[in-house]
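Questions regarding the structure given below will be posed in turn.
Complex shown without one protein chain; remaining protein chains in place.
Chains here go by letter, A, B and C, matching the order in which they are written, and residues are numbered from 1 within each.
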Amino acid sequence: MNNNTNVLEVNSICVDYAASNGTVHAVDNVSFTLKRGEVLGLAGESGSGKSTLAYAISRLLRPPALITQGEVLYYQRKSARDLNSMTQHDFKSTPQNAAESSDAIEPVDILKLTQKQLRAFRWQELAMVFQSAMNALNPVLNLEVQMTDVLKAHRPDMSKDERAARAKELLRLVGIAPDRLRSYPHELSGGMRQRSIIAIALALSPEIIIMDEPTTALDVVVQRDILTELLALKDQLGFSIIFITHDLSLLLEIADKVAIMYAGKLVETASSENLSEHALHPYTYGLLHSFPSLHGPRRKMTGIPGSPPDLRAVPPGCPFHPRCHFAFSACKTNVPTLLNTDAQMQQHVACHLYDATLNPAGPPASLAREALPNADSYDYAQGTAMIPVIRKEKLS
Amino acid sequence: MSAEKHTNGTTASIMNEAITRNEPLSPGTILLEAEHIRKDFPLGGFQVGKLGAQRAVHAVENASLTLRAGFATALVGESGSGKTTVARLLAGMYVATSGSIRHRGVTVRARNEGELRAYRRHVQLIFQDPFASLNPVHTVGYHLGRPLRIHGHIHTDEEEHQAILSLLRRVSLYPPEQFIEKFPHQLSGGQRQRVAIARALAVQPEVLLADEPVSMLDVSIRLDVLNLLLRLKNEEQLGVLFITHDIASARYFAEDTLVMYAGQIVEGGPSDEVIQHPKHPYTQLLLSAAPDPDRMKTHTQQSLAIPTKVARSEPPSLINPPQGCRFHLRCPKAMPVCSERFPARTDLGAGHWTHCFLYGDESTTSKEVAAPSPLQTNLQEGA
Amino acid sequence: MRHLLRRCGFYLVALWASITLNFLIPRLMPGDPTAALMERFQGQNITENTLHAMREQFGISSEPLGVQYVQYLNNLLHGDLGFSITAYATVSSVIAEHLKWTLGLVGVAAVLSFVLGTLLGVIVAWRRGSLLDSILPPALTFFSAIPYFWMALALLYVLGFTLNLFPVSGGYDVLNQVPGWSWDFTFSVIQHAILPALTIVISSIAGWTIGMRNAMLTTLSEDYVLMAQAKGLSENRVMLSYAARNAILPSITGFAMSLGFIVGGSLLTEIVFSYPGIGLTLFKAVVGLDYALTQGIFLVIVVAVLCANFLSELMYTLLDPRVRQARG
Partner (left out) sequence: MSKSEMDGEYPQDTAVQDKYELLSPVPLPHEQPFDDGIPAVLPVDVTYKAIPVRKRGLLPRLGLWWQATMTTLAANPKMLTGVCILGFFVLVAIFGPLLLRHDPAAFSNDLFQPPSSTHWLGTTQKGEDIFSQVVVGTRASLLVGFVSAVGATALSVFFGMITGYFAGLVDDILSLVMNIFLVIPSLPLAIVLASFIPFKGPGPIIIVLLITSWAWGARVLRSQTLTMRSRDFVQAARAVGETPAHIIFAEILPNEIALVSASFVSTFIYTILADITLEFLGLGDVSVTSWGNILYWAQNDQALLTGGWWLFIPPGLCIALLGAGLAFLNYGIDDLANPRLRKERKPRPVKAAKKEATA
């Protein structure tokens, strides 16, 4: 699998909500790329626009939400797809595309697909796992119906028996006994519901799975189980994941790359190693220090003063400046853009502290320091051998 | 009534700027003790043909804990483990099926509304969801004024106004005058939780039972509220029960930690002891599953086999819980005796204790502990 | 199953309560209903025998209440509802003669209105914000606020009397048709039923449409509908199997609740159209102070409504697996 090719490219996308008292910019000029087989973590607090962004990418937003600009380019993989799905249900209708046999991958703008193309594109290429498993499953249909209707819609040539067999296989894949196929959602436990949603998401072997806080409602042990299996499946099947959560400490463990959102804007993107070792944005820094540590000396922590802004009254300039310890005059007036701080590290930050023209003195020393204490005081040999550490795929 | 007897010191409160207790508690005074409390919730409806055996949710079994002035005890467990029930039992909202609760050494008996109110003057509950625990139709001032009036801490409107202002200052809501007339929906989550804390303080309690006080708040403001509670605990020598599902914040907040699984408290002791040297298999599982960014660095490629028995299994139903130790169905180290009865408490030194046969049991001989039983090895291989 | 048994039990209790209510109403009212009758039928064909039977029925009797109650229940068990003085026949035979008309008319009209209204609601909610959505609900609201009998009068005047499109009264063409299974007769029946049925449908459809629209809007914001869309399913599939399939559940509960109102309205409709059903008979009985018939009809209506309620609960149980299994 070619790990370094892009599968999704989001270019300066904006989402507005038309509210009675003015327009709300829920997502403001956000760009990022997702590589094949990569786990991209999207972190932010409530109201940061992280979910809206996910819904915008999959074009699931409903009025009054409106995508006002931007493009979402999807790079379709040609070779790996089985033919019968591609020929009949190619969401790209351009004929020369089907004829092309070269390796060149031509991107498709998801935002420009027609309704019909969109229907074919959905789930086939991009699946979603919703936040609340209880609410994402139709309470009056059993699992089999909900699993096979997606097959029915996208693979009409499959026979009924084949569909049922595929459904059983999927359940087995996520660790549910296939005899639960006829169960209704209310008969399943929270963990099983979330597993079955993942099974549905895998039904068509999509290229991308967007997960919107998929395990927030679950207990840590179950959450860990599911994530472990999910990442194993990812390695096995080769899809990419956009993982949305407010739990940065979890994200650092499972994601390859992390993007931090605040008030609808992307404030920092970095590999998770870089982020945990030297977070650049004061907000990221504050977030990292909002999670008490399990080991090492106990320290007084303060979190971030104030609370996230109301999207209807976002402070001018950098939206974080009222809560920022390092804010200076430029922060109140100029909106920061993402700066590439270091081409090699691929770490981007939207903060005037790193803008040499505005802040010639350079970033404060305390921010550049190693942020997290070493974990050496923790005895892993003792008693923690029951759950595996989630394997992370290193960026090559 | 027992609680009444002990209030004499605190009821005759004198108004001053900050409502404080007349006699500050000395740190370490035992305020509230629960001994072997148990709570069954009978399931409603007619149980036809059940031969009298009423079905019930066995929410809490044999829970004991002590709250001391100026100290916090954390109760850690998954949702549905019964930790909220423990808090509500201690708050007098439920009556325990069996077991006793002692307030300053006197057994609490709340037989009627009046006695209950007298008890609640000392023990107050902070709810998880600040969006739900404030009445949307009432102002902040109303929320704080009611407990002041009910418990006779104020007598005139002016006193009420001053007392409310001082409460708001105590929970760091500045400027307090601006908050009195606000409605809950005009406040942010963190501000609401502060108001909820202020309401509990208005009663002038000795004990605060904080039921996941920050889990509904945004990540960046959780610590603020947590620090506020810490400050109140330290300054006013409150006894705090801190209920959480996040074992890291238990370590941050509380001197002692108790771990609860499916209605049973399985391990307890000083927080650092419990968290750095977990003994009960469940505590170990919980710790290894907790998100931990540090692990990323130390164990990047390490992968350990997960016993399938643990994976893909979830906590048992409390309507029909397993006999004995309720964790035995998922425990990789389970022994036959585990399904027979719940192990007694084993002291491990330094105040650390657990309920697990692996570390001995008053009534079992130590040889069972010494070597893993054949069954245990089988289980691990079979997995 | 236990759930259904419990509901069965409830309906039996409700039946018993209405029977008892029926027994008590004349006995608790002040005065002697027979006195009014005597006044009215002075010297007419009222025999000592009938009078006695009537007195017995209304509790003008020396027997203690308990004994009367047992007698009343016993009579009921034997299908004896008393004697009608206006129709000069047993109440049960009068009801048997007229019930079929009402059952046919109200049954068809109520089901039609439910189906049409619910479908309209689904479409209106799905096309939210469209012209249809902004016109239909207010228009239907206006119609639903019109009392049945007035709607009946208006339709009768415009479509029947002025435009002469439909017959204005009766259940069939009494002059030219002989009841039986002939095409002409059936056609005549249908022709006579159209106006009353139209009245019932127009007056009751708004409730279903607006109820279903609101339920749909609630369902449409659920995650499972969003997920169905994300799955790339066809619009119809999302609309029907995901949104409407869940949104219809409260409507079915509502069906049980509203049936009482529809039945009440239908009685009035029959009166206006002189439709030979239970409603007209009830009206005649009320006007003619025929208490036995009034009570008998009331009892039949209650039983019919209880049965319909039970059926709708059965349907709910079939449609909602949570009720079917959790408490079953």
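Here, a contact is a pair of C-beta atoms (placed from the backbone, for glycine too) under 8 Å apart; a residue touches a chain by one contact, two chains touch by 3 or more.
Remember, it's a predicted structure, so these values are computed and weren't measured experimentally.
Student: From the list A:D109, A:D235 or A:D310, pick the residue that touches the absent chain.
Tutor: Touches the omitted chain: A:D310.
Student: Touch as defined at the start, partner being the missing chain; which of B:R38, B:R55, B:R109 or B:R146 qualifies?
Tutor: Looking across B:R38, B:R55, B:R109 or B:R146, the contact with the absent chain belongs to B:R146.
Student: Over the whole complex, note the residues of chain C touching the chain we left out.
Tutor: 10-11, 13-14, 17-18, 21, 25-26, 29-31, 33, 36, 137-138, 141-142, 144-147, 149-150, 153-154, 156-157, 161, 168, 210, 214, 217-218, 221, 223, 226, 256-257, 259-261, 263-265, 267-268, 271, 282-283, 286-287, 289, 291, 294-295, 297-298, 301-302, 305-306, 309
Student: For chain B, enumerate the residues touching the unshown chain of the complex.
Tutor: Interface residues of chain B facing the absent chain: 27, 70-71, 91, 93, 113, 116-117, 120-121, 124-125, 127-129, 131-139, 146-147, 150-151, 172-175, 177-178, 181-182, 185-186, 188-189, 191, 196, 199-200, 202-203, 218, 224, 227-228, 230-231, 234-235, 255, 270-272.
Following the convention adopted for this analysis, only the chains that are shown with their structure count from here on.
Student: Let me have the rounded angstrom distance from the C-alpha centre of chain A over to the C-alpha centre of chain C, please.
Tutor: Their C-alpha centroids are separated by 55 Å.
Student: What is the distance, in whole Å, between the centres of chain A and chain B, each centre taken as the mean of its C-alpha atoms?
Tutor: That pair's centroid distance is 34 Å.
Student: Considering chain A alone, which of its residues make contact with at least two other chains?
Tutor: As it turns out, chain A has no residue touching two or more other chains.
Student: Touching residues of chain B toward chain A in the complex: what are they?
Tutor: 78-79, 188-191, 218-224, 227, 245, 247-249, 251-252, 272, 275-279, 281, 283-307, 310-312, 314-315, 332
Student: Given the complex with chain B, which residues does chain A contribute to the contact?
Tutor: Of all residues in chain A, those touching chain B are 45-46, 175, 189-192, 219-225, 228-229, 246-250, 252-253, 272-273, 276, 283, 286-288, 290-295, 298, 300-308, 323, 372-375, 377-380, 382-389, 391-392, 394.
Student: Would you pull the chain C residues touching chain A in the complex into a rising list?
Tutor: My answer: residues 129, 222-224, 226-234, 237, 241-242, 245-246, 249, 319-322, 325-326.
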